[in-house]
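Read through the structure below, which is laid out as structure tokens, and then see the notes.
Other chains dropped; remaining ones untouched in position.
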Amino acid sequence: MANEKFSTTLGIFGNQSDRWCNCGYKEDKTVEDLFDAASKVESLDGVELFGTWHINEDNVDKVRGLLEKHNFEVSTVIVDLFVNPVFGNGAIASMDPEVRQKAVEDIKKSMDMAVQLNCDLLDIWPGQDGYDYPFQVNYTKAWDLMIDSMAECADHNRDVRLALEYKIREPRNRLYIATVGKALAFIEKLGRENVGVTVDVGHGFFAYENVAETIALCKFYGDRLFHMHFNDNYAFADDDLIVGATHMQDYLEILYWLKKTGYNGWYSLDQFPYRDDGIGSCRESIAMLKAVIEAVESVDEKDIESVITEGDATRSIALIRKILFKK
Amino acid sequence: MANEKFSTTLGIFGNQSDRWCNCGYKEDKTVEDLFDAASKVESLDGVELFGTWHINEDNVDKVRGLLEKHNFEVSTVIVDLFVNPVFGNGAIASMDPEVRQKAVEDIKKSMDMAVQLNCDLLDIWPGQDGYDYPFQVNYTKAWDLMIDSMAECADHNRDVRLALEYKIREPRNRLYIATVGKALAFIEKLGRENVGVTVDVGHGFFAYENVAETIALCKFYGDRLFHMHFNDNYAFADDDLIVGATHMQDYLEILYWLKKTGYNGWYSLDQFPYRDDGIGSCRESIAMLKAVIEAVESVDEKDIESVITEGDATRSIALIRKILFKK
């Protein structure tokens, strides 16, 4: 078994709310509590820190202490472009120059904080950059603004990598950076080496992407796969379920193509176990990922490549049966 | 123009949050503020009161005063089976007998409160009654429990009508009473005259229902359409947008079939204008509904019936063009 490094957003251990149960289904927790919970998960090597919630300019030292105490790396810092209501109508594409500038500054500050925490990777999810109604937006202007914003951030520190996380909808009804195709077209136009993609497998699933193909395409466009988010859903929304709930065959192929394309980044969880035990959800996801990886690796790579090369559907199904059922 | 009675959930005027922006995109409001806002919308005849949020056993008199002051009827009382975290794992189908009994008691209390407010209609949306994962539920047991729960409620007061609101998903990944078909099959099995259906058009849209057909089916199963919720969405989730955002042709046919089947209940809004002006959202929805009703009524009913009877697709399209563009 190879040496994947596992990580999770800290939020998996906390109190999570939806649009109905605003106060959340559990009790609120402090950052210390979240780290304590994380430390109970064997095999967890890193955590994603969410800007302003988990880390801010005033508590960097404290967080560094918690990281050292629990022996965690920071896999990525997530910039808050979607929780602060100031970004309710957009962040990096906001038509309000002051709001957009704040988004850019917040990204730059997070880049600086990441460096302080020995992390060179930011997750940029422009979740409020989109719209809800017809005739509500000038789309070309929005794309122009996003290019400008991201160029300024990318040039702030070429040694920090910015991983754009695409998503087709939610919280806005339509997001600009909606699919892997749009993400790659955006990056082609941007022309910065330190901007790549976060593939959240769930975002791919409900945009009708085959995530294994998505991973291959990020490779095709020049090693643009910077980060992976794992979770699961029923292909209609961002359910953020525990890994293993629904997309088994997709996961087999995803984990194969990560190896095949030489991905050496984090295997990180982004999940919302609203009603379910956070520690258990994290444990189960990692146990499932390990089981899938082991099952895929139990079949000779040459056999898998032979199936892929031949393109015979019945052999593809036989391969899936062999991986899962050893027969 | 006929005399439709328009209503809305009070929540449209308040602060609404999603799973990201937990504190909401606006400021919190008191019940008095909500009524004040509602009073600014011309053409609004009634309000839906949400149990525990807007009304409870301690403030019935105060709410009655607000209703009188602003000259509003109560269109329906919505029982809280989905905000209180105690119902996080189910209410009327909860496997915990105490929780299920609380759900039943809460419904009965709401029936009593409704009577005190001259309202004979409850909206029952069992939004937490469902599940998220495979192998998580005994489905037949859940249906048994729901039948028992609803029978007890229905028998509490035969003069109060209970309108079951079906929905295919959210907040649970799968809800039991998911579609109009399941709602009607449930009601057939239940065998109580005072239990019918709330058709939330948006719930229909993202379950791939033609809501006009849904309305007809409620008629076919014995005048089971008790209540209507209007909003709009992009057919993938419960976006709860302003009426008129996307499903224009559906709305033409819906409003025609409401007349055709003799529906004489409320035309009520259930919307979440997270970032948008609540009063404006309410006004625009009613203005759009009125414009659609007027457009449909501008064409001779015999002409419409002739098109429906003949079944020629090109005539259906010509009819839509005539309704919308008068040519």
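Note that the chains are named A and B in the order they appear, and that numbering of residues resets to 1 at the start of each chain.
The working rule: a contact is a pair of C-beta atoms (placed from the backbone, for glycine too) under 8 Å apart; a residue touches a chain by one contact, two chains touch by 3 or more.
A quick note: this is a predicted structure, and the numbers were derived from the prediction, not measured.
Sequence-identical chains make up the whole complex; the displayed set comprises 2, and the total in this structure is 4 copies.
The rule is simple: only the chains that are shown with their structure count from here on.
Spacing of chain A relative to chain B, judged by their CA centroids, is 35 angstrom. Across the interface of their complex, chain A is touched by residues 16-25, 82-85, 88-89, 127, 132-134, 169-171, 173-174, 233-234, 236-237, 239, 241-242, 245-246, 272, 274-276 of chain B.
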